[in-house]
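For this view, one protein chain was removed and the others were kept in their places.
Our next item is chain A:
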Amino acid sequence: MADDIVDVLIIGAGASSAAAAWSLSDTRMRILCLEQGDWMNPADYPSTKKNWQVLRDNEYNQSPNIRCRDTDYPINEDESDISVANFNGVGGGTILYSGHFPRLKPSDFKTKSLDGVGADWPIDYRTLESYFAQNDRNMGVSGLPGDPAGPYHESPLPPVPIGKMGEVMGKGLNKLGWHWWPSDAAIITENYEGREKCINLGPCNFGCAQGAKSSVDISYWPINQRLGVELKTRCRVREITVNKNGMATGAIYFDENGVEKFQRAEVVIMACNGVGTPRLLLNSKSTQFPNGLANHSGLVGKNLMFHPWGFVEGFFNEPLESDLGPMGSCMLSQEFYETDPKLDFVRGYTLQITRGKSPVTIALQHTLKGDIPWGLEHHKNFERYMGRSVNINVVCEDLPEESNMVSLDPELTDSHGIPAPKINYHVSENSNRMMQHGVKSAIQALEASGAFQVNPYGRTRDTGWHLLGTARMGNNPDNSVVNKWGRSHDVKNLFIIDGSIFVTSGAVNPTTTIQALALYVADQMKKNLANLFD
């Protein structure tokens, strides 16, 4: 039997969902969110345990194919140069994210007009500016105002410490005359809104036991629930249903006991991320939508963008205590962010400078490689690396290509028998050239900063953190899936708010922009309530 009808049904309880639910809560509409995963218990996170350094291997692995929780779904990545990283639970990817929080820049929204590549967004940076600021306040974001690599903005909290490693890198980058700045981070550096400040536990990527990292299960959801938003966990949506007029009527899902249920809704909002959303739309076939819901353009699942990602690691003679502090958030250089016609690639990249590795990782990496020997010399050589490493991540802008896509795997299914996603993705020539340049720049930066050893690992496969572009926004229904305020061109009461709606990827971690977009879409819905479905 069908449950009661709700005004708004949101699928997924990750970054975008949390922001949109907050915004819509003041309408007093009945809002229900269905999430396939669980609430997390911060007391269980690895940093509360003595063996925290090795717990990333399984239960907190970023790959759903390795983690294999019963709340995960498998992903066929055999034909992808990059493998997907995500988390399925209340908080979505923010449970494991680093909280590195740089915004997209004005040029990112107009790559076609400026550089003749990708496509222009139907909105611009200005459209999102106030939503970025609102989201920073809601999430709890730290940063230093005045970064000359982007429009001026202030963060509610002072920046994360850059530490000794930041000073050393800053001096090196100054020698080169390059841009650098302490990172905006979704990590609270002072007590904020009843939450306690960051105490530099280190492994943000295994979940933050302190609750100082602004994952949305900590920042948004408790408030959303107080504001009346309902959230049901362990509810995995199989398909969005439509009536004969082509309007969404609700969702069929499996509840925590595996029982199939139907939830009716006036409006459906998809927030399952750049892989989960196209998967669900493609699984929602009907007579009106034989190729998947909202897919008259044929673009659902197409134009998948990650950020091709490379690593270069440097080691310094002086002890930097670089293994301490929030691991993924320290500082960045955007010297090569904007297109430079003198270079052999278009668009650009960020150098995200992150902290060193934990003692176990240093010991394993360098002993297996032979830098740290067995025997008496072990200790002296371990000391050369421990607390003295700095990582530079080369974060390349990825441009949309229809051949990079999410489709349905013909055989693979999740534990409920729902067809699983398959990824086809190849890194482009432009990205390869950009990566080469980025790796060289990272080597230059580390050498200028005084590193005695630099290991350029280059592009790495296990870096599909950012899932973008698979239901992009645009004004033309022939080449986009949603309009400029996130509403499906085909289904007037279906909205998409997650990373799928990105038109281009920029060269920064996307979550602040994903959430600003979600707040913006929610605001447009509120402004257009009277004629929402026209």
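Going forward, contacts are C-beta pairs under 8 Å (C-beta built on N, C-alpha and C of every residue); 3 or more make two chains touch, one makes a residue touch a chain; residues count from 1.
The criterion applied here is as follows: contacts and distances are computed from a predicted model.
K.L.:
Of the options "ABC transporter permease", "Quinol oxidase subunit 3", "Branched-chain amino acid transport system ATP-binding protein" or "Gluconate 2-dehydrogenase subunit 3 family protein", which is the UniProt protein name for the chain that has been left out of view?
P.N.:
This omitted chain is identified in its UniProt record as "Gluconate 2-dehydrogenase subunit 3 family protein".
K.L.:
With the full complex in mind, choose from A:Glu167, A:Glu429 or A:Asp478 the residue touching the hidden chain.
P.N.:
A:Glu167
K.L.:
With respect to the chain omitted from the figure, which of A:Ser25, A:Ser47 or A:Ser183 is a touching residue?
P.N.:
For the chain that is not drawn, the touching residue is A:Ser47.
K.L.:
Hey, which of A:Gly116, A:Pro148, A:Gly194 or A:Pro290 is the one touching the hidden chain?
P.N.:
A:Pro148
K.L.:
With the missing chain put back, which residues of chain A would touch it? List them for me.
P.N.:
45, 47-54, 105-107, 109-110, 113-114, 124-125, 144, 146, 148-151, 159, 161-164, 166-167, 170-171, 174, 177, 179-182, 199-203, 209-210, 321, 323-325, 334-335, 337-339, 358-360, 362-364, 367-368, 374-376, 378-380, 383, 386
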